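One structure coming up, written as C-alpha cells, with questions to follow.
A single protein chain has been omitted; all remaining protein chains appear in their positions.
This part shows chain A:
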Amino acid sequence: MSQPKTKDHAALAEAFIQDEERVDWHDGALWYIRAKRDIASKSIPEWEELREAASQIKSNVISNLHGYLLQFEANLKKNGITVHWADTPEEHNEIVYAILKAKEIDQMVKSKSMLTEECGLNEYLEARGIGVINSDLGEYIQQIDNEPPSHIVLPCIHKRKEEIGELFHEHLGTEKGLSDPTQLTRVARKHLRNVFMTRRAALTGVNFAVAETGEYVVCTNEGNADMGAHLSEVQIASMGLEKIIPQKKHLGIFLRLLARSATGQPITIYSSHYKKPREGQEMHLILVNAGRTRQLGRKDFQNSLKCIKCGACMNTCPVYRKSGGLSYHNTISGPIGAILAPNLDMKKHADLPFASTLCGSCSNVCPVKINIHDQLYKWRQEIVKEGHASSTKALGMKAMAWTLSSPEKLDKAGRAGRWFMHKVPFVVNNKLNPWYKQRDMPEGPKESFSEWYLKNEK
C-alpha cells in the first residue's frame, strides 16, 4: 500500500517550529504530563516490578499469539459475540461496512480507536454514504478540522483553545471569540449527546482483550465508549491482534500502568468491560492483522507489539515535543510510531527512525519496557541496507568512512578543516552548512591533540 511520499519529518518539523511560541507551549503541556507521570509512577514502590511483569506477560503473548487468539475466539463465540478476522485494513473496513449495511444503518458513533484511523475507516464509510462521528472530544475536534490526531492519547494537543473556539464557531455555531474550555466542552457535549441518542451503531477500540474469558476492556476518561455502546443496536469492536492478555488477573497490572503512564492518573475514569450482548443487541469483534504478523516475524522489532498505546514515549520525547505529532506523517506518531511505521511502508517512512537523537528516554519511560531507541537504531541499519537512504547521504557517508578510515587521512582532513576555519571562515560558515544556520562553528585550535602529543611526549 505504498503511498506517494510527502514531506519528511525534518521539513514538517521545521514548519511547526516556525511558530516558536506554540512550540514552547506544546513542549510545556506535554512536559507537564510527563512530570505528572513521574509523580504517579514514583508513588508506587513496586513500579519497576510492575513494568517487568507487564513486559514478561506481553513477551509470553508474543511467543504464543496463535494459541491465545484461538482461545479468545472460542470464548467470544461462547459469549455470543460474532468474530471476524481481517488481514488488511481494506478487509477490516469491508467487514464494518457489511455489518452496517445488513442492518441498513447509515450513521455510526466511534470512540477510542487508533486502529480505525490507521485503516482509514471514516473516509471509507463516508464514501459509501455512512456518517461516522468520533465521540472522544479531542478526536471530535480533529475530525471537524479534517485533520488526523497528532497524539494517541491527546489527539488535539497541538491546538490552542482559541483555535478550537474558532473551529466551534465555524462548525457548531458558537459565538466568535469563545475560547473557555468548559463552555466549549458543554457545546460539544450537547452535540454529541444528540449523536449518542440517534445512532444505532457504535464502534470502539480495545485496550485489553482477555483470552481466558472472551471479554475486552476499553479505557476512557469521558465515558464516551459506554455512551455509544449502551445505546446501540449494533456494537462493533476493532482490535489489533496484539491486544491480547492471557488472563483476567493480569488486568490489574496493565490498568495500573496504563493511566499512570498516559496522563499521571492512578486509573482512567472508566475501565469498561464488555463480555456479551444484551438482549436484542448484536456484538461483533474484528481481529485485525494489518502488518502485525509481519512485525512479529521481524525478530529485532517484534517487541514493538507489546505497546499498550499509553503515549508516554511521546510525552517524554524531546523531538516529539518540539516537532509536533503531525510531523511524523503516520497515524501513530512519536518514538513508538517511528518503529511501527517502517513495518507498514518502509520507503514512505524511511525518515522516521532518524527523527530521534537516540536519547533513550522513551525506552525507560515505557511501561512494558519496549527497547524503543535500540529498535530505532536497528531500523536505521535496515533502511540503509534496503536502499532507502538518499543517494546524497549514502555518498556523504562513504566519504566520511573513507576519511575516518586511517589516521593519516583523518589527520589531513582535520588539519584542512581547522585551516579553513581560521583562514577562510566563510567556506564553512555559510548557509549551505546546516550546522552554521543557527549555530557557530567551534573555534578550531592551531594544534590538534595528536600534534601536541607527538611534539611533547615522544
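Going forward, a residue touches a chain if its C-beta (ideal position, glycine included) is under 8 Å from a C-beta of that chain, and two chains touch if they have at least 3 such contacts; residues count from 1.
Throughout what follows, contacts and distances are computed from a predicted model.
**Student:** Just to verify: the chain that's not displayed, which of "1-acyl-sn-glycerol-3-phosphate acyltransferase", "Carbohydrate ABC transporter permease", "Copper chaperone NosL" or "(Fe-S)-binding protein" does UniProt list as its protein name?
**Tutor:** "(Fe-S)-binding protein"
**Student:** Would you indicate which residue among A:223, A:277 or A:444 is in contact with the undisplayed chain?
**Tutor:** Checking the options A:223, A:277 or A:444, the one contacting the hidden chain is A:444.
**Student:** Which residue numbers on chain A touch the omitted chain?
**Tutor:** 9-10, 13-14, 17, 20, 23, 27, 31, 38, 41-42, 44-45, 47-48, 316, 318-319, 322-323, 353-361, 363-365, 377, 380-385, 389, 393-394, 397-398, 400-401, 404-407, 410, 414, 417-418, 434-435, 437-442, 444-445, 447-450, 452-454, 457-458
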